Structures are given as structure tokens and as C-alpha cells.
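All protein chains but one are shown at their positions in the complex.
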Amino acid sequence: MAYVAIKGGGQAIDGSKTVFDYLRAKQSAESSPLDLDTIQNQLRLLHGRVISEGGVYHPRLAALAVKQAHGDTLEAAFALRAYRSTMPRLAETEALDTSRMRITRRISSAFKDIPGGQMLGATTDYHLRLMRMELLNESPEQFRTIASEWFDGLNIDDIPDTFPKVLEGLRKEGLIPPLSSQVRDNAPFDITREPLVFPVPRSAALSTMARGEQGSLLAIAYSNMRGYGDVHPTVAELRVGYVPVMLPHPITGKPMEIGEVEMTECEIVAMYEDQEDGSKPVFSLGYGACFGHNEVKAISMAILDRSLQIGMTKGPSNPSEDPEFVLLHVDGIDSMGFCTHYKMPHYVTFQSDMDRLRTTRKKQDDGVQS
Amino acid sequence: MTTNKSFGFMDEYAKKEIRRSSLKAVAIPGYQVPYSSREMPMGRGFGTGGLQLTLSLIGEGETLKVIDQGADDSVNAVNLRSFIEMTCPGIHTTTSTTEAGVIQSRHRIPERPLREDQLIVLQVPYPDALVVVEASEDKRKILHGEADYSRLLVKLYEDIVKFDEITISHRYPTRIHGHYVIDPSPIPRWDVPKMHQSAALILLGAGREKKIYAVPPYTDAEPLAFEDVPFRVEDFTDENGQRRPCARCGCTTSFLDEYIDSSTGDYVYRCSDADWCNEQLMDESLLEVSNG
Partner (left out) sequence: MDKVLQVRELSVVYGKGCASCYKKTGPDFNSNICPDCGSVVAAHDVSFDLYRGEILGIMGESGSGKSTAVKCLFFDEEPTNGKALFYDEDQQYNLFRLNKAQQRRLRNHRFGMVYQNPNLGLNFDISAGGNIAERLLMSNVSNYSDIRGRAVSLLSRTEVLSERMDEMPKNFSGGMQQRVQIAKALATNPPLLFLDEVTTGLDLSVQAAILDLILEIQQQSQTSMIVVTHDLGVIRLLADRTLVMKYGRVIETGLTDQILEDPQHAYTQRLVASAL
């Protein structure tokens, strides 16, 4: 017997796929299918989030994932992750140097002004969240004018050449610990090749959070901000932009830029502490970074990085400081999968539960209680 | 856009790691081997752990059976089976327990005793029996290492004090080879004795929790209990003390599904193991033929 005839269950699954796709296409009389460039541009923050949580920098497939998932970020990230499982590893780059980022936005809350200036960039931070009714009937002409007018009169000579890291200034004064030379020698923990077995190094925590689900990270970080913890962060620097990815030339071995990835990076300065070796106290640091333009995630991550460091050295005194609690519950694919699985048949286990309950109730009726 | 050409969906490195983890699991019966579980196209909680095991271990020409709640046509089983067929060209699929070489199952072990040449892969949501008494994985590892299951046993003690019974229904903690206590997956108590001295290798895969563990062939598997309060399986006797038969094939020795008939409103009891039920029916009709 070489095959199994598809009966009830199989037909139900096929039916559900068809009706799902119908819902995507049902207004086809009035419009065309979403094209991937539209998703990538007009829904860029949703798109960036999917890249970030999928853990694969493939803008085109991420757009496709958004399209096929009808905009569900968990499902779209899921599709990207599953795609990643089929890909062999071709090479490993050197650590990305974010000081070489092609900046699109960069601010610091720690200082009024910083070398290179406070560049607000494309942020909604100071927008009034009022409904833009003028967009209700936006015409293609109005749409085109926005982009064509933006470049008029821009003086590109005003753009600074470099944006030095704010932390460098603090480091020169000795207010934050010096960079350890050991750091570059230790290979980072690879969460896609090794399971997390606690205690885990800081690099494992950072990479888990880098592709963590935004809402989960925000909720736990928020608990710390509100008092279940005491990181008390100040944003030393938040930068958004494109970081070059370097690989050695196959013949000369010289590092070559093979492309760039959009990233958000946040460095926070937290409460200061005494040093182990008795030298003067310094500020402690928290670091967050992710693919795409996602500031809430980068800031949450930086706060959790700091709280987890506290938890790993002194022992956790609240959930945000507990590595097991944080790292095992922020992965969107794991959590949504398990949540969804409760809809699967569980009637055999339920049968077993009913048996136990009935037996116990019968025992009480029979007065067999000792 | 590249398409995947790897047999078994995952790349060779991933399959190699899973095979090595399985070997380690067999070498240390009942020990949960951590592995870096890959994401599959089905959700975590839908059997990705069992799936990764099957995909890494099955080969061309081998025969696969997939069941969920004992049934081959349950939605989850159908989904998994088509995916495995799609990604492992050259395998056969079957609903027959006797014909299968690899059986992937959710929540049941087949009624028919398995043979040495067969392999059963169980889908596991919670690999660790101690999770009910200790939330921290780090602390649980120490308890397992020292075979300190006193807190779990106290739970059983408190059950007996309160209810005169051990009230654990499925996922009954079971000690393997005298040391590690495992969560045998949400199989009913009915199926736990099948793990003891099984001729077939039993592999258990937890995809989301990222653990593989095993009950090797001919290994002791003892459900935790007290000498004087022994382990008991589910009871299928009716109000008159008669063991209920399957309404379809008449069998009185199988685990029964209970449900309400949508037309009559009566309670109906049928074998949970679909293939077993079919076999019973076939045996009966053969019997009739030979008697008739």
C-alpha cells in the first residue's frame, strides 16, 4: 500500500485554504492584487517588523510573506523563519560596524547637542496623532507630488560626513567602562545552531531578543520601567539607517561591501554601579538592535539587556531580570504556535481527564473517603 | 528566488544534528537532549519536534504512518503526512500499523504491539515531568541529575490524601531505566504500559521546547506510584460493571473515544485506534467466512 486516501480531514484543510485565499481576493472586481513594492514602501514599518521577527533580511520575500498572511505579522514572520530553515549557511561576516551606518535618523536624550547634531529624521514622535482625513481620497497625482517635491531645494552639502558615537565621549571621560579587548575574541553564541541551556551568555540573550516579538519585549520591558525593576535608562543614542555588510573578496581576501541592511540601534545608559576591582563607579550600559526601523523594539531590548545582566550577576528579583522568563517567552513563532495548538483535537487527553473526574466523584458518592 | 531541494526539507547540517541528538538520547534513556530545533512550516505545538525526527530519520523506500488521537485522517495527521510525502520523495505511506516502518503519532501509541524493526516518534508539548513543581529549567536539570523527584512524588501523595486516587490523567510521569522520570507526552495512562520493554524504539520530540529523548527498546518504563497505591489505567466499565465494547467492531480491549451521536443524542464508544478497529472488523468477517 503506497498511499493513503484523503478523506474528511484532508478535504477540510483544502477547503480552509480556498476560503482563506478568497477573503484576500474578494474585492478583486474593484482593485488589483497588492504588489510587493507597495508593501515594502507604503507599509514599510510593518514590513520591517516582519524582517526583524523572521530573522532573515530578505525584503522581497518579507513583502510576499505580508501579502500571503493578509498582514498578520506573526504568520508572516513565521513564513520567513520556515524559509530560513531550508537555506544552507554560505559564509559568516565579521561583526557589523554600526559606526559606519548610513544614518537616516539619530538622536540622544542624554545631551542637548552632540557631534553631528540631533537628527530627528522620519519619526512620529512629535506628530499630533490626528486622523489625516485628507488621505481618505488621496489621488495618484497628490501621491506622486509628495515624493517629487521633497528633493527640491535640498542642500546635500549640509549633511555631516560622520556621526561619532555618543558613547565614545562618555568612554573618553571614563564614565562608562572601557571596551574589553576580550570581547572581539569570543565568538557570539549562535541561537540557530545551539539550543539555549541556562545560564546563557549575553550574546545569546541579545540575539534571541533581536528576533523577538515586539509586543512581548515591550510588555516585559514596560514592567521594568514601571517598577518591577529599576533600570532607570537614559537613551545615550538611538540611530536608524543602513549598515554595510562586508565579506572578504574570494581571491584577494579584502573586505568588500556586498550590500546593506536597515537597522535600528539603541544604546542606553543606566544606573551607575561600583566596580568589582574597587576602581571608581561607572554607568552601566544596555544595548538593543534589530533589523528594520523599529525603535520601540530597540529601546525595549536595551532595557531588557540591562535588566538581564543584573539578573545574571545578582540573581533575578523580578520577571524582567530572569533570563529564563524573558528569553523563553519572547519568541513570536514559539508562542503563537503553542497558543494556536490549543485548537487542535485534544479529545483523547480529555477522555482521560473525564475518566479521572468521574472516578473521583464516584468515590465520594460511595463514601470511600478515608 | 531559490527553491528547496533538500530531502526532508531541512538542510543536511540540521538533519545530522538531530540524528546525533537521537543517538545521545538512546544512549542515556530518558534524558532530555537539548537541540537547536528548526522552524517548520507548521506551528510550534503542531508536532514540529516529531516532524523533525521523522524527516531526519526516514529514507527512500520506507513506509510512514501518521496518526493523531489514533486516527489517520485527523486534520493534524493529514497535514503532517502530506508535508512529509512532499519533502521526502520515494517514501510510501500507509494507515496499517503492521506495514509501517516509521510511525509518527500525537497522543496515542497503537494498540497492536510494535516490532523491533519499527520506530515510533511521539509529538511532545512538555518534555519535562518536573515542570509542574519547578518553573526554572536550570533548577529542574539539577533535580533530574540527582534523580530527586521527591517534590513530584509529594504531589502524588497529596492527591491520594485528598482524593484517594492519583488524579494525573495523561502525561503520567514515568521512570525510565531506573533513573530519569519523563513526561511520556499526552498519551493516556492506557498507553504507558506499552512503553515498558517495548520491542520498538520510542523517540520523543519536543520542537518548541527543543528537546529530544528516548525510551530505547527493551527498557524498563515504570509509571510513578506507590507499592500500595498502584498505577491504574482508564476504566471503561459501564454502570452495570460491564466493560464497554467498541460500537463498531465490538473490541473490549482497546482505548475508546467517547462522543455524542449527532443524530440520536446517545453516548457512543468507539476504538480510538482507527487501524485497530478496521483490523478487528476484518478479522470478524474472516471468522464469519470460515464459520459460514
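Letters A and B mark the chains in the order given here, with residues in each chain numbered from 1 onward.
The rule we apply is simple: a contact is a pair of C-beta atoms (placed from the backbone, for glycine too) under 8 Å apart; a residue touches a chain by one contact, two chains touch by 3 or more.
All values reported here derive from a predicted model rather than from experimental measurement.
Peer 1: Looking at the whole complex, which of B:Glu12, B:Glu158, B:Asp238 or B:Asp283 touches the chain that is not displayed?
Peer 2: Hidden-chain contact among the options goes to B:Glu158.
Peer 1: Who touches the missing chain here, B:Val229, B:Ala247 or B:Val268?
Peer 2: Touches the omitted chain: B:Val229.
Peer 1: Could you please point out the chain B residues that touch the chain left off the display?
Peer 2: Residues of chain B in touch with the missing chain: 142, 145-146, 148-151, 153-154, 157-158, 160-162, 226-229.
Rule of thumb we're sticking to: only the chains that are shown with their structure count from here on.
Peer 1: Given the complex with chain B, which residues does chain A contribute to the contact?
Peer 2: Residue positions touching the partner: 1-4, 6-10, 12-13, 60-61, 78-79, 81-82, 84-89, 191-199, 324, 328, 333-334, 336-342, 344-349, 351-356, 359-360, 363, 368-370.
Peer 1: If we count contacts the way the header does, which residues on chain B are in touch with chain A in the complex?
Peer 2: 1-2, 4, 6, 9-14, 17, 34-41, 43-46, 48, 68-79, 81-82, 92-96, 99, 106-108, 125, 135-138, 163-165, 167-171, 186-190, 208, 210, 234-235, 255-259, 272
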